[in-house]
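Excluded from the complex is one protein chain; the other protein chains are retained at their positions.
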Amino acid sequence: MQEITSLFQIAKILRELLGRFLPDEQLVDFCMSLINIGAIFMIISLTAVVLVYAERKVSAFMQRRSGPNRVGPKGTLQSVADMIKLMAKEDIMPTGADKWMWMLAPMLLFIPAAAVFVVFPFDDKAIFADLNIGIFYFIAISAQSVLPFLMAGWASNNKYSLVGGMRTVAQMLSYEVPMVLSILGIVMLVGSMRMSSIVAAQEQVWFIFLQPIAFVVYVITATAEINRAPFDLVEGESELVAGPFTEYTGMRWALFFLAEYANLLAVSAIATTLFLGGWNGPWFPGWVWFFLKVGGMIFLFMWFRWTFPRLRIDQLMAFGWKMLLPLALVNVIVTGIGMYIYNFFS
Amino acid sequence: MVKTETYTLNMGPQHPSTHGVLQVVLELDGELVIQAVPHMGYLHRGIEKLAESRTYAQFIPYTDRLDYVSSMGNNWGYCQTVEKLMGITVPERAEYLRIIMTELNRIASHLIFMGSLAIDLGASTGMMFGFRSRERILDLFDMACGARQTYSYIRFGGVSADIPPEFIPELERFLADFPAMLAEYHELLTGNEILYHRLKGTGVISGQRALEIGLTGPALRASGVAYDIRKVEPYGIYDHFDFSVPLGQVGDCWDRYIVRMEEMKQSASIARQALDQMPEGQVMAKIPKVIKPPVGDVYHSIENPRGELGFYIVSDGSTKPYRLHVRRPSFINLQVLNETCQGLLIGDVVAVLATLDSLMGEVDC
Partner (left out) sequence: MLGRGLLKGMRVTLKSFFNKKETLQYPEKKLPMPARFRGGELDLDTKKCIACGLCSMACPNHVIELTTGTNEAKKRYLKSYVYHSGLCLYCNFCVEACPTNAICWDKNYENSRYFQEDLDVDCLAIAEQKDTLKGRDDG
């Protein structure tokens, strides 16, 4: 069954179809790339819409409420109603705001969130670009999402936003380092940074069993990178109203929101690829397993958000630098020693 | 040398976590608080002045609206003050009913404290859980007097009406379910390491300073001073019940949180004992139709969930008070905000404000 419905087969069918209408081989390749880009954008937008609804339902169920259940069957069209409402809102710009920086910040936040999707292995040979520096590309591009927060915070001409922007930079930069080190353990085990080789190396045993500490460190740092509770003091609603996003309304705020959910999908996909075996799995096609595992990780992140209170800024910095960084370093050392002993005995 | 400057941040009257309309003007150096000056008065309604143009009985609904979360306590304090001035004795059954209602109200008020603390620190699930339990208590009150928040149930000489027959089984059900609910909250909030580290060690008020500034209620007991009016000068029939008063050691936010959680357990035990001991009988004494207290003044205070609520009435012999002053615990407890917050971070200001548990209706009167 995996052979018939895998994405590779679907791509082959599409390619044959196009080959019949288009004369040139390169034109067919170009059209396939456009279809791939379209598919990825569709996944991102669909995800944002679905995740908004899922977040509200999960949070409601955990608080013994029902969540949205009026708009559409069981409330599924709630996100559509929200988008329409946001598009109809008045666009206000604060006086004294630095116009171009203020307007560019949401867009610059959305672009890295979308650009990392090219290296995700949705299925066997179904990656848009199987770069040989796959995971390194992800780390580099996702580090770019620090700057738009600072831009938004500074350009809004608002003290709350500035404090929020400063906190964001401190938080996101401090948690990049342990995240990279936790990923380093995986790269050492596989010997390559290519995403498809990482998934292929997990055919027998998933890396979560070989690198449990790295998994824990990754999950914690990923929560900090995407600014979700318990690390959401950037937009800590009860302290700073909304941090860097305070002055954004309507569609601009919707872009921030979408970028946040795209980021959530991105880190869940990376966690699935690195630790949970990617698209490996019996009976079902690869992409079904991929999305099931990604869904499980997303539920885990939502579970964290609705259970835990927020950390204070100094506790957050202390935790990142004094607890997670040494833990990640120790993991790298232990992995190295373990690999040497394994190679020595086999 | 780099020259730094402090900046002023306004946690304005409209803010998700100032428990009402309170403005706190923060002077910050980076994230460190140099000054935290509260500005109140946004909810001032002139209740003390209104009292001078209402008869004594007509003022009872206004006392409901002081600390609107613990209305039974406010009613009781005012009624006991006037009864003290006029020398009225209350029948036994009414005394027991008053105690049951006030202790249930204490549980409801502390549940609001717990919910607001949880949501201010980011754990919004805690708020939903707390308010869900509070609904059961409000349903009980709805059954007894028809209102959910501003009761006017306790009147001069007793209570306004006897409890309906379905009240006691429902109360027994609630008291049976309550320990399990409290255990759930302890598992969700008290055991949580993040909450512990947020609250432990921040906002320390020493016992000596608390006494100097006039702090009362759970905030005072968390600082180690064992002063609970129900034990020191028992009013009503509190001396018939066996309960303990939880004390803290250090006086930080964590102690103030734990003291209130323990007080809820004690209140449930008092309500249980009162339900068991309650006799049959009248619920209202024979009082004159027109309340005209003798000339003189009186001060009487009770232990409200937020502290010592006191009423000072000056009577000139007519049907309306000459002067009525309310000693409001939230108002006096709020003074300590500035000195406690100096040297803390912004996040701690929110925690201190939540654990001081000031209600703006009472602060502004």
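To keep things simple, chains are lettered A and B as they appear, and every chain counts its residues starting from 1.
The definition used in the following text is that a contact is a pair of C-beta atoms (placed from the backbone, for glycine too) under 8 Å apart; a residue touches a chain by one contact, two chains touch by 3 or more.
For clarity, every value in this text was computed on a predicted model and none was experimentally measured.
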{"item": "Listed residues B:Ile34, B:Ala161, B:Leu275 or B:Val314, member touching the removed chain", "value": "B:Ala161"}
{"item": "Option from B:Thr150, B:Ser269, B:Gln282 or B:Asn338 whose C-beta touches the chain left out", "value": "B:Thr150"}
{"item": "Residue among B:Thr125, B:Thr202 or B:Ser267 touching the omitted chain", "value": "B:Thr125"}
{"item": "Chain not shown: contacting residue from A:Leu14, A:Ile40, A:Met62 or A:Leu147", "value": "A:Met62"}
{"item": "Missing-partner contacts on subunit B, residue numbers", "value": "54, 57-62, 64, 125, 129, 132, 142-147, 150, 152, 160-161, 164, 184, 187-189, 191-194, 196"}
{"item": "Residues from subunit A at the interface with the omitted partner, ascending", "value": "58, 60-66, 69, 303-304, 306-308"}
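Here, only the chains that are shown with their structure count from here on.
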{"item": "Length of the line joining the C-alpha centres of subunit A and subunit B, rounded to whole Å", "value": "46"}
{"item": "In the complex with subunit B, residue positions of subunit A that touch it", "value": "59, 62-65, 159-160, 163, 229-230, 232-233, 236-241, 306-315"}
{"item": "Partner subunit A, residues of subunit B touching it in the complex", "value": "7, 9, 15-17, 31, 118-126, 128-129, 132, 188, 192, 194-195, 197-198, 345-348, 350"}
